[in-house]
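A single protein chain has been omitted from the complex, and every remaining protein chain is retained in its original position.
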Amino acid sequence: MITLASDFGSPYPAAMRGVVRRTSDAELVDVSHDLPRGDPRAAAFWLRFVLPEFPPAVHCAVVDPGVGTDRAAIVVRAGEHAIVAPDNGLAFPPARALAAATGTGPNDIDVFEIHEADPASTTFHGRDVFAPAAARVRENAWTDGTIDGDRLTALGSLTATDDRVDLRFPEPLVERDPDGTIDTIDGEVLVVDGFGNAITNVPGNVITNVLGNAVGDAGHDRVRVNDAGPVPLVATFAAVPPGDRLVTVGSHGFLECDVNDGRGAEAFDLDAGDPVRLSFE
Amino acid sequence: MITLASDFGSPYPAAMRGVVRRTSDAELVDVSHDLPRGDPRAAAFWLRFVLPEFPPAVHCAVVDPGVGTDRAAIVVRAGEHAIVAPDNGLAFPPARALAAATGTGPNDIDVFEIHEADPASTTFHGRDVFAPAAARVRENAWTDGTIDGDRLTALGSLTATDDRVDLRFPEPLVERDPDGTIDTIDGEVLVVDGFGNAITNVPGNVITNVLGNAVGDAGHDRVRVNDAGPVPLVATFAAVPPGDRLVTVGSHGFLECDVNDGRGAEAFDLDAGDPVRLSFE
Partner (left out) sequence: MITLASDFGSPYPAAMRGVVRRTSDAELVDVSHDLPRGDPRAAAFWLRFVLPEFPPAVHCAVVDPGVGTDRAAIVVRAGEHAIVAPDNGLAFPPARALAAATGTGPNDIDVFEIHEADPASTTFHGRDVFAPAAARVRENAWTDGTIDGDRLTALGSLTATDDRVDLRFPEPLVERDPDGTIDTIDGEVLVVDGFGNAITNVPGNVITNVLGNAVGDAGHDRVRVNDAGPVPLVATFAAVPPGDRLVTVGSHGFLECDVNDGRGAEAFDLDAGDPVRLSFE
C-alpha cells in the first residue's frame, strides 16, 4: 500500500496517482490532500494522528514550502513503515508514532536522502520527486508486507544520512496545587480542525482523573480557557446543549476547546499557534 | 467492497480507511465525506440517492451528532447490502432503497445492535466503532458477493433489535383541479446540493405529464415557487438561458428549483427544511 498526503487540494494529487501507477501496482490510499497549506508542523500533527491507524505501508507525504530550494528529500524507515517526504521535519512526528506502534520504540528510525536527478519541475516535486521515490521504495524495498531495511539501504538512489531537520511539538507546563490536583496548564493550540475544534498540545491523560467516572473526584469539572468564563470539562460534545462551549479530550488524545454543533476556535478566539492557559476550578 | 460516507471532511476519514485495512482487504470506496454536517436527515437523502447505484456492499455511514452519548450503533441488513451506522435514523431511508433495489421489497431489513466494548474515544466512533464493525461484518458475514444474514445473526458482537430510531421524509400535499390537473403542491426542500439546486420532496412522477413530450398536454408549463413569479417547468438546465431560473425533475427523481449556471437556492430564497408551495399555471 502507498498512502498519499499533501496540501495540494485538487487536481494536483491526480498527477501523483498517475506517476505511482506507471511503476507500481500497489494499492493507493489517499490520506488527505487538504493538510494545512505550507505548514509542515500542523501537517505533521495530522500525520502523527492518522498514519498509525494503517497497517505497514509506504506513506508519501508532501507539504513542501521549500520546493525548488536545496532542501533534501528523504525516506524515513519507521518500524515496519516508510515515509517519503521533504526534509523539513514533517516526517518525524509521524515516524516516531509509527515506530512506537510497530512495537520497536519511537527511535526505531533510519533516514535516507533521495537522489533524484534533474526533476522535471522546480515547483511540483510531489509529482517529480516524491511520488516516483515512493513507488521505487514500494517496488524495491518491500518484503512480506513490511518495509525491508536491508533492501532500502541497498537502493542506489538513496544514501543514509543523520543530517536532517527534526520537528517536535512543544510540551505544556502543568502547575499543580499542594494537594496534587491541577491548578493551571500553559499549552498551545496545535491545529484547528475542519469542525473548528481548537486542539491543544495538552495530553488527555494529564486530566483524565477529572473526566469520565472520575469527574469530581479531583475536584475539577470546569475549566477557564485564557480569560474566558469557565466551561464544563466533559466527556463528549453532546454533554452540553448545541451551541455551548466545552473542553474535552479529543480522539487525538489531546485536550480541545470546542462548541457542540459549532466552532470552538471562533468561540474561544483561538488559532493554530496561539498560547492557551487552562485554569481549573 | 466497503463504502465509507461521513460528514468528517478531511483528514479524519483517513483514520477509518487505515482501521478497515488493518483487518480487511475489501475494496474501499469513498461515497462522500462532505455529507451535510451533523444532519442525519439530509445525509440520509444523499445515501438513499447514491447507495442503490452500488452492487452489494457493506456501507459504513457516519453522521453522528450524538457521538459519545448512549445512542446505539447498528448494522442494518437491507436486501443484499449492509449499512453500519449510528442509530439516529440515518440508515433507514437508504436501507429501504437498497432492499427495494435488491428486488426483495423495501421491508427486507434486519437490524442488529453493535456491542463495541470501550471505544478508545468518546468523539470519533467513525474510527473506534463503525469502521471496525464494518470490517468485521465484511470479513465474517459476506458470502458469494452478498451479505449473509445467517452469519450476520451469528456474529457475537451483534444482537438483533427492533428498537431503533426510524426516519422518513415528509410527503408533499397535492391539490388538483376538478379536471385532474395539478393546482398546487405543498412540499419541502430536503437538501441544497453543491450546485445550489434546491431539491424538494415532490416526486417527479407527480408532474411527469407536464414535462418532456407531454409538456403542454396537461396545460402546465410554468410554475410559481412560493411567492416568486412563474418560471418554466423544463426538462433540463440548458432549456433556459444561463442565469435564468427553472424547475425541473432532477436525477434524484424529485422536483428541484434551479438556475442554469447559477444557484437556485439563492435565487428562490430556499434552504434545506423550508416549505415550498408550487402553484402550476
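Should a chain be cited, it is by its letter among A and B, assigned in written order, with residues numbered from 1 in that chain.
Everything below uses one rule, namely that contacts are C-beta pairs under 8 Å (C-beta built on N, C-alpha and C of every residue); 3 or more make two chains touch, one makes a residue touch a chain.
This is a predicted model, so every value here is computed, not measured.
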Which of B:Gly187, B:Gly250 or B:Gly264 touches the chain that is not shown? B:Gly250
Hidden-chain contact residue, picked from the options A:Gly9, A:Gly105 or A:Gly145: A:Gly9
One chain is left out of this view; which of A:Asn107, A:Thr122 or A:Thr159 touches it in the full complex? A:Thr122
List every residue of chain B that touches the chain not included in the displayed model. 1, 3, 5, 29-35, 46, 49-55, 193-195, 235-239, 248-251, 261
Hidden partner chain, residues of chain A it touches: 8-12, 14-15, 17-19, 21-22, 28, 37-38, 65-69, 120-124, 127-128
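Just so we're on the same page, only the chains that are shown with their structure count from here on.
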Separation of the C-alpha centres, chain A versus chain B, in whole Å, is 33
